[in-house]
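All protein chains but one are shown at their positions in the complex.
Lettered A and B in written order, each chain numbered from 1.
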Amino acid sequence: MSTIVSLPDQATAKLPRKSYLNEEYGIKSWLLTGDHKRIAMLYLMSITFFFVIGGMLAGLIRLELLTPPSDLMATDTYNKVFSMHGIIMIFLFLVPSVPATIGNFLIPLMVGAKDLAFPKINLLSWYLYVIGGIIILAAMVLGGVDTGWTFTTPLSTHYLNTHVVTAAMGIFFAGFSSIFTGLNFIVTVHRMRCPGMTWFRLPLFVWGHYATSIIMILGTPVLAITLVLVALERTINIGVFDPTKGGDPLLFQHLFWFYSHPAVYIMILPGMAVISEVISTFSRKRVFGYTAVAFSSVAIAVFGFLVWEHHMFIMGVSQYSALVFSLLTMLVAVPSAIKIFNWSMTLYKGSITFETPMLYAFGFIGLFTIGGLTGIFLATLGMDIHLTETYFIVAHFHFVMVGGMLMAYLAGIHFWWPKMTGRMYPEGISKVSAIVTFIGFIVTFFPQFLLGYLGMPRRYAAYPPDFQVLNVFSTAGASILGIGYLLPMLYLPWSLIYGKIAGNNPWQATGLEWQIQSPPLTENFTEIPVMDHEAYDYEWLANKTQHEVQTVG
Amino acid sequence: MLPGGVDPHAHPAFLRHHFESVAQQREAASFGMWVFLLTEIMFFGGMFAAYLIFRNWYHPAFVAGSNTLDITLGTTNTAVLIFSSFTMAMAVYSAEMRRKGQLILFLLCTIVLGLVFLGIKGVEWHEKYVEHHVPGMGFSIQDFVHPTNPKAIPLAPDMAEKTQIYFSLYFAMTGMHALHMVIGVSLLFFLVALASRGAYTEGHIMPIENFGLYWHFVDIIWIFLFPLLYLISRYR
Partner (left out) sequence: MSEKIDPEHQEQHIVGPPVYLTILLCLLVLTAITTGVAFIDLGVFNAVIALAIACLKASLVVLFFMHIKYSSRLLKMTVLAGLFTFMLLLTLTMTDYISRAWGMW
């Protein structure tokens, strides 16, 4: 069933003399680099920066909601805070989180290429991201946006006098950044695979990112044109979304959610991609039903385009159309369930070990399942009328996005940290932080399901005193969660200098990226690898290790 | 041997270090361009969806709006753009055949035709501005409620208001198309400058080919815009 390989002795591991980190020095060598690994590092730093800002805004929201009246800040300030929290977390953290950092670092390594297909476009996409981020921050500093991250018309076009156009422009730039990332990934996966790397030998990480990229390139431009139309509506009143001129605000919703629903899968598919790798490595088994998991990623990407109207059930869309979309929404549950079941089957009779990435992965599976199943409640037309625009929705998408994606992101960061930096993170404290994150998360967001079911609406600064107990729980949980996120931000930089040296393959994983030195060389491979075995083939790895011991040792 | 006489295993100067062969680089670049054009389809797609909905809702207003456009100028522009697509295709052919003079000539033809298109478009826009048919800039429904043309059917004021939606879409779509043309013409100047240094007649034709794809794509958008905007019930 499973093959147990003894871990290498890390005491003898040495940092390689030459790697992508010390190939060149100086700020210019980073800002003008074409190396996908350095760009991934740039992304990692900028994404962490925006995550901290978005996280602090989340903290403000929870503080305000500690007490029933709106006493910490004025109600319109509260509107600005939650809008900015949404905009920053979605467009500047969740969308690029795994693809632009871990994906950027690993996809060329995993397909056996020297770099992504278009290194300069990759760098351009980072610059677009930074420009978009700065514009969004500018919108925040100049006075904020209070439309919510959804820019609902005609609220955003006619009734609010805040920096809608500025924020929309920032999102436009960030959107093109993600289009270019997706374009690069698709071309790389199609054109840059090494000899022997057939589609069904690709790690599932690559399949997940391929599916993500499809959504990025087909969905994001629709958001871009929608935001352009919103900006035109605001500046010169073209009337396309304005009911007083014969326009249709629901058209805005259609176009916006045509991107923004698939965008949910942009946010979760890379997380699933990480989990496949982690689960397989730490149960030392090939992922159960490899083909099914691979195709379920693509199926999620395709089905993702068929369901957007479920965000609009109570907005006055046609009931008949709503019925169709409700049924189609249920369809997405099928590939998601395929993944969950196959991961569980992978664990079955595996030699499971509980390293930090695995703990995060367990967190992901549990929380994503809850988040996914509550999604079915919301897809059901009758339930949706009761639950939509309440905290039930807030809890649902935080279970998927924070409980799912953020857990997966941290799992991935910990899992590939030795590869990225050449050093191990401290195992003890990181396990503690994984558990703290999980507990903090449950305490924060589980009460919100109850609040929503009881009828507490989202996006209000004040609420009736009856809801206070659950809100206090939620705020208390948020502080625990905050500690859980703070710890990695402290010990990961610490490990850059004091961490144990990792060696090439500390997890005894099978991916191509683990067969080269860590941190890798700028050109990744000294000679182009030839893939002569299936993905997740632990027998092959055991034979290879034994062979190396005999010949070298 | 590849077209342009490149040995697929050679390592010419334009081969980037992370590609194994010229063929791989070429296929990656052309596939990348097509993926980018996919995003462009969806970018314009949002506006086409809006057009479809409002045309069904406010058909009389769309007919009236469409009939105020100058069909001679519109048809001329269509022909101009089709010609420019042809000259661009010929430019790609010249690069493949390594004929530098011919390449520059066809690129210049494309620039001229592109500028002619933009010029005619500018004349049409100005006409609309004079007629007060630009939304957000003194838009007036006078011409649709009390048409000066005896053959035109007067619209009720509430339907005449909806011509503003038609013109909003007209300006958004042709404007976005013209923006793509402006970007295209600017890029063409760079291509001519580089082509005159012989950059694209030594086997490295990818930039010319990819630009050709872009230019043809912009042409295709116009091929759809022309009947949708200019040719609604012209027989009135």
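To be clear about the criterion, contacts are C-beta pairs under 8 Å (C-beta built on N, C-alpha and C of every residue); 3 or more make two chains touch, one makes a residue touch a chain.
These numbers come from a predicted model, not from an experiment.
Visitor: Which residue among B:I41, B:A152, B:M176 or B:A199 touches the omitted chain?
Guide: Of the candidates B:I41, B:A152, B:M176 or B:A199, B:I41 is in touch with the missing chain.
Visitor: Touching the left-out chain: which of A:F305, A:F341, A:F473 or A:F525?
Guide: The missing chain is touched by A:F305.
Visitor: Using the touch rule from the top, list residues of chain A that touch the missing partner.
Guide: Residues touching the hidden chain, for chain A, are 190-191, 214, 218, 222, 250-251, 254, 258, 305-306, 308-309, 316-321, 324-325.
Visitor: Using the touch rule from the top, list residues of chain B that touch the missing partner.
Guide: On the side of chain B, residues 2-3, 23, 26-27, 30-31, 34-35, 37-38, 41-42, 45-46, 48-49, 52-53, 56, 71, 75, 78-79, 82-83, 85-86, 88-90, 93, 96-97, 212-213, 216-217, 219-220, 223-224, 226-228, 230-235 touch the unshown chain.
Operating definition for what follows: only the chains that are shown with their structure count from here on.
Visitor: In whole angstrom, what separates the CA-based centres of chain A and chain B?
Guide: Chain centres of chain A and chain B, defined by C-alpha means, are spaced 36 Å apart.
Visitor: Under the touch definition given earlier, write down the residues of chain B that touch chain A in their complex.
Guide: Contacts found on chain B: 16-18, 20, 24, 27-28, 31-32, 35-36, 38-40, 42-47, 49-50, 53-54, 57-58, 135-137, 161-162, 164-165, 168-169, 171-172, 176.
Visitor: Quick one: in the complex, what on chain A touches chain B?
Guide: Residues in contact with chain B: 113-115, 117-119, 121, 179, 183-184, 186-187, 190-192, 217-222, 224-226, 228-229, 232, 235-240, 245-248, 251, 254-255, 258, 523, 528.
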